[in-house]
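In this view, the complex is presented without one of its protein chains, the others remaining in place.
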Amino acid sequence: MSVQPMNPFFKEIKKPVELTMTGNYAVAGAVSQTDPDVICAFPITPQTQSVEGLSDVVNHGKLKAAFVNVESELAACAFSTAACAAGARTFIATASQGLLLMAECLPMAPGWRVPLTMMISARAFNSPNLSIWNSWEFTLLSGMGWNTIVSENVQETYDAAIIASKISEDSLFPTQFVHDGFIISHSAQKFFAIPDEDVLKYTPRKPRHHINTDKTGTWGGIVTPDYFGEGRLALELEKNKVLPIMDNAFKEFKKMTGRSYHSIETYNLDCSSKTVFLTMGSMCGNILTWMEHNKDVGLIKLRTWRPFPTEQLRKIIEENNIEKIIILEKDDDLSGILPPVGQSVASALFGINVVLRSLIVGLGGRDVTKDEIEYAAKKMKPITDNRGKLYDYLGVRETKDKMWEVRF
Amino acid sequence: MSVQPMNPFFKEIKKPVELTMTGNYAVAGAVSQTDPDVICAFPITPQTQSVEGLSDVVNHGKLKAAFVNVESELAACAFSTAACAAGARTFIATASQGLLLMAECLPMAPGWRVPLTMMISARAFNSPNLSIWNSWEFTLLSGMGWNTIVSENVQETYDAAIIASKISEDSLFPTQFVHDGFIISHSAQKFFAIPDEDVLKYTPRKPRHHINTDKTGTWGGIVTPDYFGEGRLALELEKNKVLPIMDNAFKEFKKMTGRSYHSIETYNLDCSSKTVFLTMGSMCGNILTWMEHNKDVGLIKLRTWRPFPTEQLRKIIEENNIEKIIILEKDDDLSGILPPVGQSVASALFGINVVLRSLIVGLGGRDVTKDEIEYAAKKMKPITDNRGKLYDYLGVRETKDKMWEVRF
Amino acid sequence: MAENKEKIPKYLVRFHGRGGQGAVTAAQLCSMAFDGPATCMPTFGAERMGSPVASFARMSKDYNQVRTNEQVYSPQYSCILDDTLLEDVDCTAGMVPGGYLIVNTCKPYEEIREIIEKNNPPEINVALIDATTIALEYLGRNITNTLILGALVKVAPQIFTLDELITAIADQFNPKIAQKNMDAIKTVPDATKIYPCDDKVKISFEKDYKKEWSHIGLGKLGAAELDKAGVWFTDVIDGGSARVNTGSWGVSYATFHPEYCIQCGNCVFICPDLCIEREFRDNKWQIVGVDEFHCKGCENCVYVCPGKKDKETGEKHKALTMVMKC
Partner (left out) sequence: MAENKEKIPKYLVRFHGRGGQGAVTAAQLCSMAFDGPATCMPTFGAERMGSPVASFARMSKDYNQVRTNEQVYSPQYSCILDDTLLEDVDCTAGMVPGGYLIVNTCKPYEEIREIIEKNNPPEINVALIDATTIALEYLGRNITNTLILGALVKVAPQIFTLDELITAIADQFNPKIAQKNMDAIKTVPDATKIYPCDDKVKISFEKDYKKEWSHIGLGKLGAAELDKAGVWFTDVIDGGSARVNTGSWGVSYATFHPEYCIQCGNCVFICPDLCIEREFRDNKWQIVGVDEFHCKGCENCVYVCPGKKDKETGEKHKALTMVMKC
């Protein structure tokens, strides 16, 4: 190959350095810096280069890790969960139908408190048609108990790979970090890489429970109705500690790099209209560039999707007297209620006096442009209550020559 | 076998007859009456007898159907979806990890408008421990686009097997019908069976699009970003027609049997406390028996889980001036927001002035008794707003000798 | 809870048995025999042949009384298919005062009473029947579920009659088995002996005697005490079945006769519970006996044992035979 994308990570990175790489290769670099013991994933567009990049670093010799090929995503998830349960720092990556194929295995890592780290290059799932492009499939499986953080751009997804590894091991819950497939995975952007030594200091290996022959036990064995609920409550109680653990990981990351992250980040909330967009991932950049010329709306950017930062969001809405929320989300679910992000926000804000609408955009790789953002802001202006349908599709054709008109 | 559970369905049922059977065998009987062409499922507790029962009827010769054994639930779902897409009336059944293993295949049937019918004997999934007993795993995968109805007892699950077949074919969306695993699947109850001829008249075979060599086409082929969103909106527009289709199926069912079903059923809503329980499935029976002695609360029983009957629920709450809703649900999701049923209800009722709490009960087969119902009603009395955490676990031990106390 | 004096009675019956003895079918026969709304269900334990199981029937002419899908926590009637269970399980738990404990046993009343008194039961009547002997005679197997129902009819004829029970049996079983059961059941009324309690204690068919949170398993580890969710380390919880006395589950157990053993090893491989004991002697593993603590009496070893001719008599004898416990 004439182009050697992983070249910067073949040698020790000794000081902060600016690189230009695609999201997937940047993640591969970051993961290699966290010194994983096991990498096991099945290739699927648009996740593939993240694992290819890691295979380059392993092949080159810089990273000493077991690079394990398996026959499917289900096998990848099972193998990774077991490897991680046995004590290995383990990385896995997937997207779309690959994530769905893992579904049978996904609940085990949270249940057994296995600190697996997974990259998702978010992509549509195959309904009604196969699409290799971006949607938010990951919101469909949000109830599995994984921590989930979402990144806006290449810098964030590079950083997220490192932060996620720390969150997993500090919380003993597996962590997914998500970027928008193609839009970020295949976009080359400038970003700053962190020195190897700093990454290793930030993600130290800590003693944790793991499968071994000295302290034997049964992992996930059958329990009668006398214990199952108690096990779930035990998980919930531990899960309640995750948001503070994330806050701490963000704080220490800032100390190391100067880059400041939070579970929720806000922009221009004291705007005149008291109206905010709420979304995640790459669309935040689109909205922020648009806001350069449109100062009368704000933005709430969710970095942490799971556990959902309920209390923080309530506080932000109430303290800033936000009156209207326009959710933009790249998913839907044909359920007759709000789509996934809307459902989470409505649950978090239930009983708060705020007007809310959710707009489904950008499915299957459709670009989200200033047209959608402008339309949404304009459409929201006359809305003053929560009557009628609270969601609709935006930026799609009704017929050959006619845009679908949002009805609410 | 000295006991022959499927005996009543070996011969033609000519007039309404009272039988005593378990939920699973009753379903097997009902499905045999709808004259399916293909039965394909992988056995998993507590679903197994439904398929075993059907194999008895096929083996006996009463039912002429292809009974197809496969190696896993994923294969069962793929085979069934394809068989149904090819025009066969097809039945499938599963539970728990089996449903999760189908996840990769579940989106296709709604996407391709394939009227598959699936029974779910609801069971916990394996996190943290394996449990073969009842929880609501199906709420975890509610975003797949399947119609879903839930039954309280053996009569209802027998009827649901027949109604679901009609809903699937009338709406051209696949339909799941759910009963609580063990509690209903393994409980023998008295129920009335419908004459074969009436069932066949109720579920006529209608012409529909299907794979054939006369009108060729591509099913679920790849589309670029130019079409994917349009395909999803097309599904949504068709999905909006499902609730009226269900209403019609219930209406025709009442004409045939006298048994009256609705997407939402209500009891005692003009109670003095203006407080209602909201739940699904077998717990409705528990609450109704308890309400015999407790006349100051009401019950909202959700029969239709997907599509969620949003408008109906809003109307019921507003017209009856309901002030408080106590949701009881047999699922959780460690997400930091309301558990699945709570999320759906909060989304449906967002902006309505009602106090809402969700209590997680009965996980992994823990019985839900009058103790939980009484505790919930009592706990709700002083609550007057939606501040703080809106959900908690109920009916579990905190320590050996101490019940977990609900904190909200 | 508000008391409703006009209440239509509800009948709550609990069956205790071991996997394979037909406790679940017994509850189902109740539901079928009762003329009115009725449900029944098993406890939701993992059912293995021989392990303790329970099942419930709930019957009332008032549908709303039996619409609940709860298990039964305060039965008026508790029927015990296997008297060894009285030692392992509190078969009187939650019973309604003035209710009946019906036990299949060949033991005398005093001995049974002594066992159940350990659990401080409420004031209850006891009915005893040696159903095993009847079952072995009529059915050829120790399946006593229909016979215990015959005893239930004797003590509570208001729930359903013997005729109604026999109709239910005819519906549920294949004709041959049904006929044997119907023949056997007719001997039950005479064979059932009743030991009544204080007749001032009036049985209630309306009140609920369930102790609050009695279904929660208090005494077992709670959420805050589980080490790592889903992981049961062996220093916290005893793993394995070493301590579970499955040998108490059966009516018989296997015993070993070394003089007829040819050391073929068939029994070692067939035993589902690893009960065939071996020792390493003379440079090889040799069968030396049976682990009676775990033998559930399945007889598989007996079936596969080829046996050996007795040197003196020339008759063939098996090296493993069954011994009855009672």
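For the reader, a short list of remarks on this structure follows.
For reference, chains read A, B and C in written order, and residue numbers begin at 1 within each chain.
Criterion: a contact is a pair of C-beta atoms (placed from the backbone, for glycine too) under 8 Å apart; a residue touches a chain by one contact, two chains touch by 3 or more.
For clarity, every value in this text was computed on a predicted model and none was experimentally measured.
Every shown chain touched by the omitted chain in the complete complex is listed here: A, B.
Of the candidate positions A:6, A:26 or A:132, contact with the unshown chain belongs to A:132.
Shown as candidates are B:225, B:340 or B:362; the residue that touches the absent chain is B:225.
Across A:11, A:190, A:215 or A:381, the single residue that touches the chain missing here is A:190.
If you put the missing chain back, the residues of subunit B touching it would be 111-113, 172, 209, 215-222, 224-227, 230-231, 233-235, 237-238. Against the chain not displayed here, subunit A makes contact via residues 2-4, 20, 127-129, 132-134, 152-154, 180, 182-184, 186-190, 282-283, 285-286, 288-290, 292-294, 365-371, 395-404.
The rule we apply is simple: only the chains that are shown with their structure count from here on.
Every chain gets a centre from its CA atoms, and the centre nearest the mean of all protein CA atoms is that of B. Chain centres computed from CA atoms place C at the largest separation from subunit A.
Taking the mean of the C-alpha atoms as each chain's centre, subunit A and subunit B sit 31 Å apart. Chain centres here are Cα means. That of subunit A falls 53 Å from that of subunit C.
For subunit B, the set of residues touching two or more other chains reads 127-129, 132-133, 365-367, 395-398, 404. The multi-chain contact residues of subunit C, meaning those touching 2 or more other chains, are 44, 46, 217, 220-224, 229-231.
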